[in-house]
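Removed from the display is one protein chain of the complex; every other protein chain stays in position.
Going by the order they are written in, the chains are A and B; count residues from 1 in each one.
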Amino acid sequence: MKLPYFVVSEGHHVASGGLNRYTLQPGITDVKSQVQAMAPFVAGNLGKKVTMIFPDFAFGHDHRDFFSAAIEAQGGQVVAKIAVPPSETSFTRYFPQIPRDTDVIYHVMVGPAVLTFVKELGEFFGPNHPEIFGFIDSLEAVDLATPGLEFLEGSYFWEGNPRYAQVDQSEHDKFFRAAVGVDDNGASLSDPGDISTYSHMFGCWETLHIIKDGMEAANYQGPADRAKLIEAVEAMSEMPESQAHPQGAKIFNGKTHQAFGHQYITKVTDGRLVLAHTTSIEDTLYPDETDYTTQSF
Amino acid sequence: MEFGPHLILAMLEGLVQASVLTLTALGLSLVFGVMRVVNVAHGEFFMLGAVFAWWITSLIGGPAALAFVIALVVAPILVGLLAVAADWLVLRRVEYDPERTIVATIGLLFIIQQVTLMTYGPDAHPVAPPFNKRFAIPWFEFGENGFQMYWPWGLSTTTYKLFVIFGAIVAGLGLWLLMARSKLGLILRATQLDSEMAQAFGIPVERVYAFVFGLGAALAAFGAVLVVPIQQAHYLMGGDPLLLSFIVVIIGGLGSLRGTVVAAILIGMSDGIISVFFTPTLAKIMATLLVAMVLVYRPQGLFGTNAE
Partner (left out) sequence: MNRALALHIGLIAVLFALQFTLPAYHHGNLARIMVLAVYAMGYNVMFGYTGLLSLGHAMFFTAGMYGMGMATRLWDVPVGPAFLIGVLAGSVFSLIVGILALRTKGVAFMIVTLMFSQATYLTILLFNDVTRGDEGFVIQQAKRQVAGIDLSDPGNRYLVALALFAIVLLATLRLVRSPTGRVLVAIRENEDRATMLGYDVWRHKLFAVVMSGTIAAAAGAAYGVLFGTVGASFAEVPFSILALLYVLLGGPGTVIGPFVGTLFMFYLRDISSSFTDAHLLVSGIVLVLLTLYARRGILGIVRERWLKWLP
């Protein structure tokens, strides 16, 4: 398809060169850069022996492969890799595969059963559990106050964009929350029980702004200008934090069509996610794997 | 985890699975046994049971236990009535022709699933269990100090999971009493043996069929209400129970209720235990191929004797 295609999936398939020149991911970082930026924090603060629990399909495998490599580079080790099929609805029977000497459990789960997953993880361990580090995907759009999640207190999450407004909240985050109707707890302004996917939803907002900027720069008139739009976005590089980029500053790589940005690690404190660490953009960079600009339109 | 505690945990989890599966598969088997049709929409009746349970409990509010008990009674009845309506509107009109019934129930599957998506929405919703207390289970080992008891990491279950097993046993016994000891059961068995002869003896076969179709759906729904406090309600949750029930009913011997129970316990238990050794996707592939091969080479099922 010769249609400009702006991906907001976090997939590494854009930057890996698997797609074509019409495909870009300028509004959200990819799994590879997110995961690799987590490894120093996990190894330095939580422990070296990690058990990974992830969904058994491409997204989960990206986590498995990229994090395993990254934690080894930090002198750590993945002691078990537990793949769970995406349609699974009950999880307890997977947990005995967690080795005894695990320091940290690294979990990332998606789909409708995520709440069941986290609850059963808590029921499995009871009062004594290893350190827990999760991608917020495992609890995206789920209220942290749900009964059964108390055990998460003190555990850590990766967040694309912190769900709870932090003490040093930027004016841009304030603006973005108001614009999309989300309160300081990441819930809908009209229904405090309706939790948003706040950690990911900035991706669509930022992508729309990039499309707008790209169309303006290319003086886009109609379908004949599609190639010009792609070239205009490829020419972008620094994207400073602003109302158009409320999650934070980003660097766009025009060759690999992928954006790179800050990652946030929050800690569950009194039932809220409180920012514990912000990675630099440099932590998330990796060598180019493709150059789309060499492809013809 | 050590082998012993691991096996105990896998068996406990397997028993919970097997309990729900038994009820769902019994519903499918009953419908096949009496009406000689395969209901492909069976998994959607299971899903509706869970969704109605969520709907009823959130409508009633109040103490979780009371709302749950009401849901446990009302949701299966609602689903059963819906199934009776489907029988009256669709199955009766295709004259219970086996092939046309499958095609029509595929249509019902799509309709029920998509209407649920449009009304209930794409999110999963939890139903609060009436009670739920985690308790650890001890294990024994011969250590340096001889025989001793200890509490292995992770070997635990919850009171609610035990209740699911209990609830399924009660429902299963109820069905057995109905079939074996009541006049209604006699009518059902007569219809199953020879529907034309039953008709000749004045049994209203069409009404029996409608009742059986409703009862089959209600059994699935009952299983779903039992499991929803553990698994949440979601519009796509009917797929796996349908597939597993198919597997159970075919391996147990089409239409044989006893074979169904045996196969359900076996499959439900082994599903947990097999996944200790194989990846779950591989386990599912083997299960589907097993069903195909059983139908190809031993159509009466592994435990059944009556050929269909």
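Assume a contact is a pair of C-beta atoms (placed from the backbone, for glycine too) under 8 Å apart; a residue touches a chain by one contact, two chains touch by 3 or more.
Since this is a predicted model, take the numbers as computed values, not measurements.
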{"item": "Sole residue of B:I60, B:V74 or B:V94 that reaches the chain not shown, by the stated touch rule", "value": "B:V94"}
{"item": "Touching the absent chain when the full complex is considered, from B:L7, B:I70, B:A136 or B:L243", "value": "B:L243"}
{"item": "Contact residue for the chain not shown (choose from B:L109, B:L155 or B:A171)", "value": "B:L109"}
{"item": "Sites on chain B contacted by the missing partner chain, in the whole complex", "value": "38, 90, 93-94, 98-100, 102-104, 106-111, 113-115, 117-118, 243, 246, 250, 279, 281-282, 284-285, 288-289, 291-293, 295-297, 299"}
{"item": "Sites on chain A contacted by the missing partner chain, in the whole complex", "value": "1-2, 11, 13, 18-20, 56-59, 61, 85-86, 295"}
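One rule holds in what follows: only the chains that are shown with their structure count from here on.
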{"item": "Cα-centroid distance, chain A relative to chain B, in whole angstrom", "value": "37"}
{"item": "Residues on chain B engaged by chain A in the complex (per definition of touch)", "value": "1, 5-6, 9-10, 13-14, 16-17, 122-124, 126, 128, 134, 136, 153-154, 156, 158, 230-232, 234, 236-237, 239-240, 272, 275-276, 279-281, 284"}
{"item": "Residues of chain A that touch chain B when the two form their complex", "value": "56, 83-85, 87-90, 92-98, 100, 112-113, 115-116, 123-126, 128, 141, 146-147"}
